[in-house]
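As you look at this complex, bear in mind that one protein chain is not there, while each of the others sits in place.
Moving on to subunit A:
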Amino acid sequence: MSKISVKDLNLYYGDFQALKNINLNIEEKKVTALIGPSGCGKSTFLRTLNRMNDLIDGVKTEGYLHLEDQDIYRSDVDVVALRRRVGMVFQKPNPFPKSIYENVVYGPRRYGIKEKKQLDEIVERSLKEAALWDEAKDRLHKSALGLSGGQQQRLCIARALAMRPEVILMDEPTSALDPIATSKIEDLIETLKENYTIVIVTHSMQQAARISDKTAFFLMGEMIEFDDTSKIFTAPRDQRTEDYVTGRFG
C-alpha cells in the first residue's frame, strides 16, 4: 500500500530545476532508499516530503504529492502538523543542549502535553523504540551532549518518534558515525519499519542494499530507476543505474 504518492513533481531553486518530473509511490512500513551522486536531487526530494524546502528562499514546487489522501502542497496545509506526521533525522546528530529527557519531550511539550506521567511514558517508549533506553535510563536528566555520536543520533530518532510520526525521513543518518554505531542505527531501522514508513538518503550503497526494501536512483534531478532493492543491486534495468551501483560512474 502506498503511503506517499508522487506524480509529476518538479522543483526549482530560482531558475535551476533541481527535480524533474519525479513519479513514485512510497510504500507503507517499508524502507525506501534514495541513492545517487552528490547534487542529484535525492536530499531535495526527501525534503519535499515534509515541505522542508519551504524554508529556502526562491523554491518553487509543482506537481502532485500526497501523504495518503492529504495533498501536502495545498496552501492551507498546516506545515507544523505535516511535520508531526512526517518526522526527520539529519546527517549530523543535532540534540538540543538540554537533558536527554528534555530532548525527547521537546516536541510533545510544544504540542501541549504537560502531564508528567504522560511525558515520562513518552520518554520511555521513544527511547525504547530508538534502542537507547538501556543506555540512557539512568542518566535521563543529564546533558544529551554527553552521549556518544551514535547515541546522540539514536536520541534524535527518539525525539522524532516522540511525536508518533507515520513517516520518518533520514538524511544520511550514519555518515558521521563509526561502523558499530552505524550498524546499531541500521538494526534500529529494521525494527522501526514494523511501525513506520522510512525514507532514507544514503551515500553508502552497501547501506542502501542492507537496509532498504525499495531503492530509487537519482541522477541530475531525474529519478532514473525505482525498484526492489534486490533488483537494483543484482540486475538493474538502466545502464546508468548499473554504472552507479557498480562504482563505474563518471
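The working rule: contacts are C-beta pairs under 8 Å (C-beta built on N, C-alpha and C of every residue); 3 or more make two chains touch, one makes a residue touch a chain; residues count from 1.
By definition in this document, contacts and distances are computed from a predicted model.
The chain that is not shown carries the UniProt protein name "Phosphate-specific transport system accessory protein PhoU", picked from "Stage 0 sporulation protein A homolog", "Phosphate-specific transport system accessory protein PhoU", "RNA polymerase sigma-70 factor, ECF subfamily" or "Potassium-transporting ATPase KdpC subunit". Residue in contact with the omitted chain (choice from A:Phe45, A:Tyr196, A:Phe218 or A:Phe233): A:Phe233.
For the options A:Leu49, A:Val86, A:Leu140 or A:Met205, the residue in contact with the chain missing from this view is A:Met205. Even with one chain removed from view, subunit A keeps its contact list with that chain: residues 205-206, 209, 232-236, 241-242, 245-250.
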